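Pasting a structure here, questions to come.
As you look at this complex, bear in mind that one protein chain is not there, while each of the others sits in place.
The first chain written gets the first letter, and so on, giving A, B, C, D, E, F, G, H and I; residue counts start at 1 in each chain.
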Amino acid sequence: MPDFRSKLETFDNRYPGRDYKIEIVAPEFTSVCPKTGQPDFGTITINYVPRSKCVELKSLKLYLQSYRNEGIFYENVANAILDDLVAVLDPQWMKIEAAFSPRGGITEKVSVQHVAAV
Amino acid sequence: MPDFRSKLETFDNRYPGRDYKIEIVAPEFTSVCPKTGQPDFGTITINYVPRSKCVELKSLKLYLQSYRNEGIFYENVANAILDDLVAVLDPQWMKIEAAFSPRGGITEKVSVQHVAAV
Amino acid sequence: MPDFRSKLETFDNRYPGRDYKIEIVAPEFTSVCPKTGQPDFGTITINYVPRSKCVELKSLKLYLQSYRNEGIFYENVANAILDDLVAVLDPQWMKIEAAFSPRGGITEKVSVQHVAAV
Amino acid sequence: MPDFRSKLETFDNRYPGRDYKIEIVAPEFTSVCPKTGQPDFGTITINYVPRSKCVELKSLKLYLQSYRNEGIFYENVANAILDDLVAVLDPQWMKIEAAFSPRGGITEKVSVQHVAAV
Amino acid sequence: MPDFRSKLETFDNRYPGRDYKIEIVAPEFTSVCPKTGQPDFGTITINYVPRSKCVELKSLKLYLQSYRNEGIFYENVANAILDDLVAVLDPQWMKIEAAFSPRGGITEKVSVQHVAAV
Amino acid sequence: MPDFRSKLETFDNRYPGRDYKIEIVAPEFTSVCPKTGQPDFGTITINYVPRSKCVELKSLKLYLQSYRNEGIFYENVANAILDDLVAVLDPQWMKIEAAFSPRGGITEKVSVQHVAAV
Amino acid sequence: MPDFRSKLETFDNRYPGRDYKIEIVAPEFTSVCPKTGQPDFGTITINYVPRSKCVELKSLKLYLQSYRNEGIFYENVANAILDDLVAVLDPQWMKIEAAFSPRGGITEKVSVQHVAAV
Amino acid sequence: MPDFRSKLETFDNRYPGRDYKIEIVAPEFTSVCPKTGQPDFGTITINYVPRSKCVELKSLKLYLQSYRNEGIFYENVANAILDDLVAVLDPQWMKIEAAFSPRGGITEKVSVQHVAAV
Amino acid sequence: MPDFRSKLETFDNRYPGRDYKIEIVAPEFTSVCPKTGQPDFGTITINYVPRSKCVELKSLKLYLQSYRNEGIFYENVANAILDDLVAVLDPQWMKIEAAFSPRGGITEKVSVQHVAAV
Partner (left out) sequence: MPDFRSKLETFDNRYPGRDYKIEIVAPEFTSVCPKTGQPDFGTITINYVPRSKCVELKSLKLYLQSYRNEGIFYENVANAILDDLVAVLDPQWMKIEAAFSPRGGITEKVSVQHVAAV
């Protein structure tokens, strides 16, 4: 898989000593099925508690758009987004939910969390 | 009952050390009543936490289609799907719900779980 | 009260070592009021965790139809169905809910459970 | 078919010179399928504009209960009720709708009208 | 039937040359069934276009309460209210709808209109 | 207050050794305001776990109708019904909710429970 | 009734040659019942097509607040508002709906229109 | 602030030894903003468990109407009502919720409780 | 009022001989009240049938943002947008709806249409 992670930009969290939660919903995610070559559509929901950095939303939009022509399983979408955001943000806690539209009458939703080591 | 299990294909879980949950909903399930020979219709909902493997969705669709002309009780549908998916995936945890349309004015829903031995 | 219990047929639970739950909803129940002789209408909801046997749905339908011309109080409907199903199935756990249509502007719902002795 | 019509009682319309509409909904209708012997369940809706007589509701209830153990097709239910009510009431206009619960996944509704000759 | 009409009070329509519509909904109507002696409950909806008089609401409430212990058929409730209001108000147009709670599983709604002669 | 309690009839609970719950909803309750003499309207909801007796529904309907012309505060309605039903049924547990229609723009709901001494 | 009309301010319609519709909803209307002295509450809905003037909203708010301590029948509320707005605006078309909260279990809604003479 | 408390009337709780809950909803509350002089509108919800006294509803209505022309902050409305009702009723427990309509696009809700000292 | 119209850009309608309808909803409109200087918020809905030109959406966004610090009545907002779009697009038909958030408890919606001369 190509390097999408470098598209993510951050800005400094001005309130690093305070625990607060950020929820981001991106209902326009699209990628390609690695088996059939057909496009898939889904909603990516990101929740996190930042440490020293926050993700900049326009760069996140461009990052998510990188998957547009990428052949990738649903399970890997959720995990790859988690890996990339954790690498760039090092948050205290993060949860990714990826819910995909029906294909052949079947719907799938993948949920994964990261908790920082103390 | 014929061997449906061999239709299930898997792919390697790229994130085996991480706990995450996958939910799959298949609202177009149909089988045949073993008593009356009449078709039954229902929705199969699968939830699981993978270990080293994930089920490939197209093969799951073909697997579920195998029941189309099979005479089988509702209770056995849910348990057979659980058995087949557990055998092929060896998940940490899995839950199957099978909810069927009314027959003779009566509706049935079957729920069954698997928890891996530690 | 005549013997309705013998109408209930069972089939062997192929998965006796596994705990799973079966929910059955029968919205077309009708019996007769023992005070007025007028027909009553209601919905019977059955939930159970089987041991070695499951109830066969067509026989359950015929069993429930037996009450069609029977004079019986709502409270006894719920308890009699529980007694008959427990006697025939010996489940680990069972719950019966019987919700009746209004009579004289008054609606009644009866709920009763059985838990198997250990 | 036995004579159910004689169960219908009427009372004099005190306002015979005025056109007004009466709507009666009876959601607890049940009869028996003449093919399978199984009970059917449905809702009967009656609309009419009376001439000199109105139907008394308690007698209508007993009349509709007469079908409880009668083997009769859905189409005949609607038409028989129309025939009996027209014979007894001689209304200016009457419409019967009979909507039945699903059987084998199929639902049926029958509608029939009577308009008095001028 | 006793004289309830005299309980209705009116006040002069200050805008007699203008056509406007008044809708009154009274969901707490109760009377007594002349067959069984049991109380009936319903909602009375009145719509009218006044001529020189409007009905005063508190007197209308007391008028409708007069039916509380009166044995009367549903059809006569709607027509009697129309007759009384037309006699007292002489409106250009009036419509009465009387919708009653189910009795023995059966619901009835009566609708009647008055149009003033030109 | 007159003796309404004697209107309540009971029948023997055939299943006295089993805990089960009965819910009764009576949406056509009406009484009279002791301050204004105006009728009040409300819904009475009864939940109980019987000991040796159950309340017969037709007698309960007649009992609740006794309040029709009785001047009584909302709070006393709920408590009086509880007292009468506890005296007659001696249940293990009972809860009464009385929810009244708005008067002067204000709505009131009263909730009261009884738990049998061990 | 005191002069409320003078509270209404207008501004010039900059688009007098064009037909367009303005809808104003005021759900916080309150006045006083002329019979009982008790406050009434309602929602006033105004629709109009302006000619040379539009009503200024803050002055309309103050105008509607003038009724706060005024004893007035519901029917007169709707007609008085229509009269005042028509006098001040001379619209092509205007419709007033006044819907009031229940009093003694009874709800009233008054609707009145004005169409300019050609 | 003038003395509104004296408008509150009580009646003896006939069931003082029993814990029961009374919920009162008054959606027609109106007062005046002490900053702008403009009317405010809100819903007052009262929940309490009485000791020896209950509040009489008509007097409560008149008490709440006292605020109609009173300039008072939202926070003080909720606390003043609590103080007055606690002083008059000495309840075991009481909770007041005051939810106000938007002003300048901003909505406020105030919640306050009283628990009697043991 | 400054010139906002020049911000609107268009592109050629490739299908000028065909009647088709375009609906645009802009829920983030904000302007300033010319009376109080306070910000107003609303939703602008545009429907039109193009002739030779369509409006470019990004320029429309910037055009609508021009009103952000402009003091203007609701009625003029709707008409000004219509005038500007009609001048730039010369559509066959266009309708503007401007629905504003409540101010002082009052909500306003303005609707205006343009039909091209034949």
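Quick note on the criterion: a residue touches a chain if its C-beta (ideal position, glycine included) is under 8 Å from a C-beta of that chain, and two chains touch if they have at least 3 such contacts.
Keep in mind the model is a prediction, meaning the values are calculated, not measured.
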(request) Just name the one of H:4, H:73 or H:93 that touches the chain not displayed here. (result) H:73
(message) One chain is left out of this view; which of A:13, A:92 or A:113 touches it in the full complex?
(response) A:13
(request) Using the touch rule from the top, list residues of subunit H that touch the missing partner. (result) 35-36, 73-76, 78-79, 103-113
(message) Could you pull out which residues of subunit A are in touch with the chain that's been left out?
(response) 11, 13-15, 18-28, 50, 54, 56-58, 60-61, 64
(request) Pick out the residues on subunit I that sit against the missing chain. (result) 27-28, 30, 38-39, 41, 65, 68-69, 101
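Going forward, only the chains that are shown with their structure count from here on.
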(request) Between subunit D and subunit I, tell me the centre distance in angstrom, where each centre is the average of that chain's C-alpha atoms. (result) 57
(request) Note the residues in subunit I that touch 2 or more other chains, in rising order. (result) 103-105
